[in-house]
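For this depiction, one protein chain was excluded, whereas all remaining protein chains were kept in their positions.
As written, the chain order gives the labels A and B, with residue 1 at the start of each chain.
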Amino acid sequence: MLRFILMRLGKAAIILIAILTLNFFLIHAAPGDPAAVMAGEAGAADAKFIAQLREQFGLDKPLLVQLGIYLKGVIQLDLGYSYRQQMPVADLIFQRLPATLLLTVSAFIISLFLGTLAGVLASARVGKWSDTLISSLALLFYATPLFWAALMAVLLFSVYLNWLPGFGYETVGANYTGFARALDIGKHLILPAATLGLFFMAVYMRMTRASMLEVSQLDFVKTARAKGLKPSIIQRRHIFRNAMLPVVTLAGLQAGQLVGGAVLTETVFAWPGIGRLMFEALAQRDYNLLLGVFFVSAAMVLLFNLVTDILYRVVDPRIRVA
Amino acid sequence: MADFWKRFSRNRGAVIGVAILVVVLVVAILAPLLLPQSPWRMVQRPFLPPFSMDQYPLGTDALGRDVLSGLAYGAQVSLLVGLVSTLAALLIGIPMGALAGYFGGWVDDALMRFTEFFQTVPSFALAIVLVAIFQPSIYSIIAAIAIVSWPPVARLVRGEVLSLRSREYVEAAILSGQSNLTIILRQVLPNTISPIIVLASLMVATAILLESALSFMGLGDPNMMSWGYMIGAARTVIRQAWWLSFFPGVAILLTVLALNLIGEGLNDALNPRLARRGK
Partner (left out) sequence: MLKKLVPFAAAFLVSTALHAEPVMGGRANVVIQPEPPSLMMGLVQNGPTQMVAGQIYEGLLRYDEKLQPMPQLAKSWEVSDDGLTYTFHLHDNVKWHDGEPFTSADVVFSADVFLRETHARLRTSLEHVESITAPDDTTVVFKLKQPFGPFLGIFEAGTMPIIPKHIYEGTDYNNNPANNTPIGTGPFKFTEWVKGSHILLTRNEDYYEEGKPYLDEIYWHVIPDAASRAVAYETGVVDILPGGSIENFDVQRVADMENTCITDKGWEYFGPHSWMWLNNREGPTADARFRQAVMYAMDRDFARDALWNGLGKVATGPVSSSTRFYSDEVTQYDYDPEKAKALLDEMGYDGETVRLLPLPYGETWQRWAEAVKQNLEEVGVNVEIVSTDVAGWNQKLAEWDYDMAFTYLYQYGDPALGVARSYISTNIAKGSQWNNVEGYENADVDALFDKAAVAVTDEERQELYTQVQQKLVDDVPVAWLLELGFPTIYRCNVKDLVTTAIGVNDGFKDAYIEE
């Protein structure tokens, strides 16, 4: 097992380096550089000013040398310095990480729980009106553009009904502490987590339902029925357990995307997370920062893939993990 | 074929889906005939509410442009982006998956690492970066969507091919000395068509959603009237003109819904025993 984990970690490191390299060339292929952006923002600049900035950022060196310097830093776990924000990239990312994780993890957990629950319910009543209702709703959520749902939610719950704050992470300047602060953040969390969760919920519901139905057609279930076991026991012990395998796989995949997958939600709700940081870094050609965000989110995906695989091995020793 | 239709039409949702999609298609194709004026033309006062003037039943936008006309021409763009980018994704994904599944060994390993590599970067983030870097245009958008959506195709095809590879008729073909290419094209791929069709119908839906999301982030093609663009442009005026984002939102929702329903119907009709995969 240890050897397996080490090997996978080694592979992950290689993939990470490859991702960073590819993204490095990608972003350098974009028109303009951070010096041009900052000169643009300054409202006035001459060639001297821009040259000064480039030299300061090390952008005057050949591209491969820059890549070498960057990768060398990354290997020493130094993600570099953000040109525009004048702060170490790691600090910026870790400042934003909790907000993103709070949003995505809560959306993830709620949707996983409610989604599988709804899926199981629907599959147990397949063909009945409650199944039709759940399935139709799931399909509807699945087909709704996320940003559109978010906008409509803000319009309804924040603007017209005034029940919930429509944006932000907490009430700025309120200086809450302890429980009051947690409550305040919780209130801000509801709308973004709900809109983000809606889509995932639909995914898990559909997956669970389909998987439950498929497994219930399998031979060992038929055998169990023939043995005269109570349907509720079959449902729980035989079908549910086996049907959860693909759901867990999908959840593992999606858990990895939690860091980088909420750009839209964060934009609409002005949530100070990683996704927004990425978008800003991209617009500002803040190379180090953008690469840093990609590094962290890709590392997260790889980590979750590894954890899923290990769980698999633990749960089901027959599975050979390559 | 008749059998297929019978099974397909037994799924009521799928029939509704086809009906919706046909309407969208007809509107897209006939848009230039029904509404000859350019959707960019400023025809009335800005922010004309819907149902207040017969000539412009869905109202006008911030510049006084006809929303209905925008929806009709937007259907063209959304469908075009959805179809072309899906096609492109299939063109990347199918060969990848087929080669990996058929040859196995290091080819499989290398190709799957490559696929994994693309799945490691959050797909929407990657799409944003690609479009921003190559500058927003219909081409960069299609390319970006294709690049982020081929990995599931590759995985699906690989899985199918892997299981077909050991079938007797494939073994027989190998023994009879047919070339690998012939076997893949003649014997293996035709048998993977059904799940690919199902996946593709869902991918068109996802591509339309992706395009609209990119446009919403301000990364649409500025010369094309698309639904995503309309919502993106309407987002800042959502409070005073709900209809500007509402109607295109509904259009996307219905189209995506239709494609999903059709996908389910196809799945029921083509692979009654196969669970939905890919996504």
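As a working rule, a residue touches a chain if its C-beta (ideal position, glycine included) is under 8 Å from a C-beta of that chain, and two chains touch if they have at least 3 such contacts.
Remember, predicted model here, so these are calculated numbers, not experimental data.
Peer 1: Which of A:17, A:30 or A:152 touches the chain that is not shown?
Peer 2: A:30
Peer 1: What residue numbers in chain B mark contact with the hidden partner chain?
Peer 2: 38, 40-42, 45-46, 62-64, 132, 135-137, 218-223, 233, 235-240
Peer 1: Spell out, residue by residue, where the missing chain touches chain A.
Peer 2: Against the missing chain, chain A presents residues 30-34, 36-50, 56, 84-87, 92, 95-96, 151, 154, 158-159, 162, 165-169, 171-173, 267-270, 272, 276-277, 280, 282-285.
In this text, only the chains that are shown with their structure count from here on.
Peer 1: Can you check the complex and tell me which residues of chain B touch chain A?
Peer 2: 13, 113, 116-117, 119-125, 128-130, 132-133, 135, 205, 209, 212-213, 216-217, 228, 231, 235, 238-239, 242, 245, 249, 252-254, 256-257, 260-261, 273, 275-276, 279
Peer 1: Which stretch or stretches of chain A touch chain B in the complex?
Peer 2: On the chain A side, the touching residues are 11, 15, 18-19, 23, 26-27, 29-31, 139-140, 142-148, 151-152, 155, 159, 203, 206-207, 210-211, 214, 217, 246, 253, 256-257, 259-261, 263-264, 267, 275, 278-279, 282-283, 290, 294, 297-298, 301-302.
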